[in-house]
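Heads up: the structure comes next, in structure tokens.
For this view, one protein chain was removed and the others were kept in their places.
Moving on to chain A:
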Amino acid sequence: MAFVQQSSPHAHRARPTSRVMLWVLIAALPGLFAQTLFFGWGNLINVVFCITVAIVSEAALLRLRKKPVAFFIRDNTAAVTGLLLGLSLPQFTPWWVSAVAVISAIVVAKQLYGGLGSNPFNPAMVGYALVLVSFPVAMTTNWAEPAMLWEGAPGFGETLATIASGQQTAIDGWTMATPLDEYKHKIARHTATEVLAHPTFGDGIAKGWEWVNAAFLAGGLLLIGLRIITWHIPAGFLGGLALMSLAFGSNADLYAPLSLHLLAGGTMLGAFFIATDPVSAATSHQGKLIYGAGIGILIYLIRTWGNYPDAVAFSVLLMNFAVPFIDHYTPPRTYGHHKARRGVPGSQG
């Protein structure tokens, strides 16, 4: 009789890519919940919209490329890209800006590079950076006022209408600058105490933002616990940012304090959900630490001395460029060898 012929190993532990991605989606829920709680319905609507656009554009491209559509859609990676953009974009981003971000992420940054596993850059961050430099007004004036739910905030319908209207003329009464931006621009003329009196900062570190960051941190720790990501990239990321902040920004009257760097803006989302995209990150443990630290350092540089307020996207993309270089010099030492073999023959490092 004919037996099944198969190469070893014959046993497998099935935690397929689709389930890994599903866990990423689940781990992001606390952060999404916190965003909805403190900044209104905007991000939730964004997330749903972005995921839908991501899946549709991924399916269209797979069809064009004559790849098995259902097989690849089921891996949930497009949904994760959509989710990350939905979480990162300002709450009142006009729908077409979000659509451009998602489509450029999926079509250009992912599928045109060869699809899953072949993209050198983080797709979500490519989409984000693209709309940030293309539509700076839409991207910087649509941040919701924190904790607005308690102060006559726009309801679900109103938020949806604002996003769907596609008008860039933001409703000034609802929006304001993000705390890091606020701090950076005001600290030149004011003292830290004066700056922190602004309602954006609330009573704690950065009203609402601190809770959102804490929620993403919790989700990130869940991912580490499930061994879906390793601790190396977040540790390098936060370590690099903290070190830079302590080294250059110890005087709160000159630069934003460490607490603000860690708990405002997209820090935790970036550290645990964005920088850890395995496809575009470094591979070895040592490489991951360097890669993460590079992102953390760049974030500090861009936040402190750069012109754009959103540092995570640019830092991640810049370090994506450096990944082949990092990988080249950070292979681990193999069992039975005295030292690691740095570099690879026949390629320029």
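Just so we're on the same page, contacts are C-beta pairs under 8 Å (C-beta built on N, C-alpha and C of every residue); 3 or more make two chains touch, one makes a residue touch a chain; residues count from 1.
Here is the rule we go by: contacts and distances are computed from a predicted model.
Between "Ion-translocating oxidoreductase complex subunit C", "Dihydroxyacetone kinase subunit L", "Nitrous-oxide reductase NosZ" or "Transport permease protein", which matches the UniProt record of the unshown chain?
The record for the missing subunit names the protein "Ion-translocating oxidoreductase complex subunit C".
Which listed residue, A:E58, A:D75, A:E145 or A:E210, touches the chain dropped from view?
Final answer for the missing-chain contact: A:D75.
Footprint of the hidden chain on chain A, which residues?
On the chain A side, contact with the omitted chain comes from 1-17, 19-20, 71, 75, 77, 115-118, 227, 230, 278-279, 281, 283-284, 327, 331-337, 341, 344-347.
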